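Dropping a structure here in structure tokens format, bear with me for questions.
A single protein chain has been omitted from the complex, and every remaining protein chain is retained in its original position.
For subunit A:
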């Protein structure tokens, strides 16, 4: 830990990981007969080239901020919540129930009620895995991933049965009433006479995401609970010795994590142009959140930057497959490579860099 200066840990390791991913991606592009440089330029253009594209990038980034924060809070307690996907779906169910069945007169009330319901549903979905982890030692990775399947099944039950509008064939709820539609950033920009963001779905829940970032930062580093979470994460036995209840911390950290994941529904279910809950509402954001948290070093600032990067990657990739003949599967491969290098193979990059620093320190002595 002491071997590396902080800047190397925060900047150098992710950048080297990205470069490695870029090199392998370039090989993939060459293998399918595309010019990697052109592809990169097109992806960059697709991500930020027009204010519409930028809007989509920010929309996806908002999703990833929520799931990234969710994973990070659990990480601080050394818990690996990979159930973000399911918690997002349940959050969507909560938001949909509120928007469809409660007559809300104004979007501001819908935002508060929807966000509350989404967070509560997301948190409730993690109660059983959290309890099993805290009391029975069932591994949280296993239980949360199984709960993803159950969430998907439960959602499909509601969307193809009780919540499906009569005569519709799509597995989705009705479109939410107009009064509950959240203003998009385009609406906000128009108040200032600008046409920024066009018809992209980026909406005011991006501010909710940023507020959540501040909240997580304050919670983890400036409250007693945050201190307890971190101590528990660093050393369970030391935390217990200091009088911190393992059961309480496990439960609380996971509930906050689930609530944050659930909040994503405000963006992707309530915030889109024709808001409705669809059967695959999470769209993989729960898993991308893991890579975002790892790359962002579990710090809100890092998470925002990583979420922007993944948002750009997601949106740029969509543009790449729409504008060229590159099959969408290749784009998914590229996205997966970045996730793998920044997330799963983090140690592979970190260890050699640490060694290099150690050696140079010794040489300096």
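Following the convention adopted for this analysis, contacts are C-beta pairs under 8 Å (C-beta built on N, C-alpha and C of every residue); 3 or more make two chains touch, one makes a residue touch a chain; residues count from 1.
Going forward, contacts and distances are computed from a predicted model.
Asker: Absent chain per UniProt: "BMP family ABC transporter substrate-binding protein", "Tyrosinase", "Sarcosine oxidase subunit alpha" or "Acetyl-CoA carboxylase, biotin carboxylase subunit"?
Answerer: "BMP family ABC transporter substrate-binding protein"
Asker: Write down which of A:33, A:137 or A:161 is the residue touching the left-out chain.
Answerer: Counting the whole complex, the residue in contact with the absent chain is A:161.
Asker: Which is it among A:4, A:20 or A:48 that touches the chain not included here?
Answerer: A:48
Asker: For a quick check of understanding: of A:26, A:146 or A:175, which residue touches the chain that isn't displayed?
Answerer: Of the listed residues, the one touching the omitted chain is A:175.
Asker: Mind pulling the subunit A residues that touch the left-out chain?
Answerer: 11, 38, 41-42, 44-45, 47-50, 52, 56, 153, 156-157, 160-161, 167, 169-172, 175, 199-201, 268, 272-274, 276, 278-281, 283-284, 305, 318-319, 321-323, 327-328, 332
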